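Working notes, beginning with the structure itself.
Only a single protein chain was left out; the remaining protein chains are all shown in position.
Chain IDs A, B and C follow the sequence of writing; residue 1 opens each chain.
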Amino acid sequence: MADDIKITIKSDVDVVDARRRGRELAAQLDFSAGDQAVVAAAISEVARNILSYAGHGEVLLHVMEDAERPGIRIVARDRGPGIADIARAMRDGYSTSGGLGLGLPGARRLMDEFQIVSSPKRGTTVTMKVWRRRRG
Amino acid sequence: MADDIKITIKSDVDVVDARRRGRELAAQLDFSAGDQAVVAAAISEVARNILSYAGHGEVLLHVMEDAERPGIRIVARDRGPGIADIARAMRDGYSTSGGLGLGLPGARRLMDEFQIVSSPKRGTTVTMKVWRRRRG
Amino acid sequence: MEVPILKQGDYLIASIQSALTDADLSQLRESLVERVGRNRARGVIVDVTALDVMDSFAVRTLRDLAHTTWLRGAETVIVGIQPEVAFSMVQLGLTLKGVATALDLEEGLLFLDERMKGHRRRG
Partner (left out) sequence: MEVPILKQGDYLIASIQSALTDADLSQLRESLVERVGRNRARGVIVDVTALDVMDSFAVRTLRDLAHTTWLRGAETVIVGIQPEVAFSMVQLGLTLKGVATALDLEEGLLFLDERMKGHRRRG
């Protein structure tokens, strides 16, 4: 598991593939069923955004084993038009495409860490991290 | 189809006329039945707003043929009182007239591009663009 | 463009024949509300099959119509919304919530018959 899993996103089949791979990884790391679904949903949102707003890009999945419990780092990046106003894009219900506008803010809620870097020249990179939770 | 279609809006018959012309244009460009209704509905909303808030104005329909797929540009403009707070007018449910307040935000959701320019001196111009969709 | 209103038993049936202006729609609403009283109707069917667009004004008018006839003791059902019209309405955020709908005139009549049978329970 040393290497990143890289999924090229250029059609909606790739979005399905990315979330399936994310779920499998979460299952391997013994995430709970709920958290497997959470990982898959977050990947689905950022991968679809690549397709909708940038046309193509990639999703990278990486296992983090340096902390107390294992985690997954998800990077979604594209060289699309960028996000003009990130604060606004992070707001519940804000969408430039008639979507629900819950993708980014929802993914942020799902993940332990969440970061967006975006500029009109270099496109958009969303980085999210999630660790296996202690069983309650 | 080189020229714009111009419909003067000064009574509710003109609103019906404008949406009929928009639908016909969409049909000519081979838009799906659903998207023909979408174009007609969006035109209806902005044309009625002209009548309700400015009294009279005009709707211009223009075929765009420069992109991969054909599209329609709809311009609705008047020299009425303008919109004081555009952000507020774009919110679902906001209406100064007891309307549903879904006209502008709805039209934005329906169209691929949507822009309002408004000032108390020069009135209101709404510009919307919609392209024929790829068949799923 | 006046919309013809037929009386059939306890019901009134308004069949929209062509595109309507806002004034026509408002007129229809008023006529139906008035006729509910005059004809002691218990059900109203508005057939919108011929409408190829339904915008926020139309939806508001139909909603108001349904609520007003209701207050006068008659249930309204909207029939014949075409698939592409339904599609555009949903995109616009227009839902006719709280108003009964049926596929077509036949289904609308069935619906009213069922509602009239026994107790007229309400949502």
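The criterion applied here is as follows: a contact is a pair of C-beta atoms (placed from the backbone, for glycine too) under 8 Å apart; a residue touches a chain by one contact, two chains touch by 3 or more.
What you are looking at is a predicted structure, and each value in this text was computed from that prediction instead of being measured.
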| item | value |
| --- | --- |
| For chain A, residues in touch with the removed chain | 12-13, 15-16, 19-20, 23, 32-34, 36-38, 40-41, 44-45, 48, 92, 99-100, 102-103, 105-107, 109-110 |
| For chain C, residues in touch with the removed chain | 79, 81, 83, 85-87, 89-91, 95-104, 107, 111, 114-115, 117-123 |
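Basically, only the chains that are shown with their structure count from here on.
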| item | value |
| --- | --- |
| Chain B-chain C separation of Cα centroids, rounded to whole Å | 27 |
| For chain B, residues that touch 2 or more chains besides their own | 109-110 |
| Sites on chain C at which at least two other chains make contact | 91 |
